[in-house]
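Removed: one protein chain of the complex. Kept in place: all other protein chains.
== chain A ==
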Amino acid sequence: MTFSLSPDRPWTGTPLRRILNRFEPGLWFPIGVVLALFVVFSLTTSSFATLRNFSAVSGQAATLLIVCLGATFIVLMGSIDLSVGAIVLLTGAVSVTALNAWGIGWLVIPFAALVGGGLGLVNGLIYTKGRIPSFIVTLGTLSVFSGIALTLLDGRAIQFNAPGLETISIGQLIPRLPNIALWAILAWGVVVVIGSRTRFGRYMYLIGGGEQVAQTAGVPVGRYKLYAFGLSGLLAGLGAIFAVARLGAAGPSLGSDLLLNSLAAIVVGGTSLAGGVGGVHRTLIGVLIIAILDNGLNLMGVSQFLQMIIKGLVVIAAVLVSRKANAGQVIK
């Protein structure tokens, strides 16, 4: 797969340049960061570079990746979704409740996708019909969704009783690779194709790069914004059920770290909050950076508090370095 579709990287230049550009020179930096983190943690801890640990990391990163896939489209079209963590929490809570009440078994997977998608559409409808900035809309629904979820859970973790359901996440169709990571990679592949080869994907770039231009040319901007929020919610819902299956329960802390981590992964991967630049393919690398950082710092025994500081600085540094290419644009 080549990533030459991204509009921020023209194919012009010398033949050699053109070949390099096919792989987006902007990608080399985040890939370099992944490799650097890899080397540093391998050298400083004995337990990082082990198959067992990679299994663990992939399991942890998978939920984040699935949730980030849809949210990347939102950022790509110049909006923001702060509520993905809350959607994960609420979908998790509703799904476990439904599972225990009605015993729907495997059907809980499409059920969770529908619930998540519905919540995403709620965001999208308020955003497009009410003409309220997405930041405000999702900040509000973040609180609303979390509140409903915590009411449902009554502040406790609820286990599900559906024997075998956990295998969708922690089973290993491919040895050493938890299924949840497998699904995440497959979902990534599908969404990358959506982003680069479909009308939906193209419209996301166009809306992010020039919403007024798209509107003037007859692109149904409002409808596609709605689709994007629906898709983001749907993937968050799927992420929720896989996370619940992996943990065996839905608890109040489900998805609580996703707000920072999802935006960090998307931005570190190279999708600009200004819209129109980046893409889903890049988000995989952002997720790897965040997940490896989390895992490595844990293994080094760095305290939780210091980890927060480091992660925050890494996000800012990554954006600082990658921003050079489009210096001079207005920062909001």
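One rule holds for everything that comes next: contacts are C-beta pairs under 8 Å (C-beta built on N, C-alpha and C of every residue); 3 or more make two chains touch, one makes a residue touch a chain; residues count from 1.
By definition in this document, contacts and distances are computed from a predicted model.
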item	value
Which of "Sugar ABC transporter ATP-binding protein", "FAD-dependent oxidoreductase", "S-adenosyl methyltransferase" or "Nitrate reductase-like protein NarX" matches, in UniProt, the chain that is not displayed	"Sugar ABC transporter ATP-binding protein"
Chain not shown: contacting residue from A:Phe160, A:Tyr205 or A:Phe242	A:Tyr205
Selected residue (touches chain absent from view) among A:Thr44, A:Thr167 or A:Thr216	A:Thr216
Contact set of chain A toward the excluded chain (per top definition)	5, 7-8, 10-13, 197-203, 205-206, 209-210, 212-220, 276-277
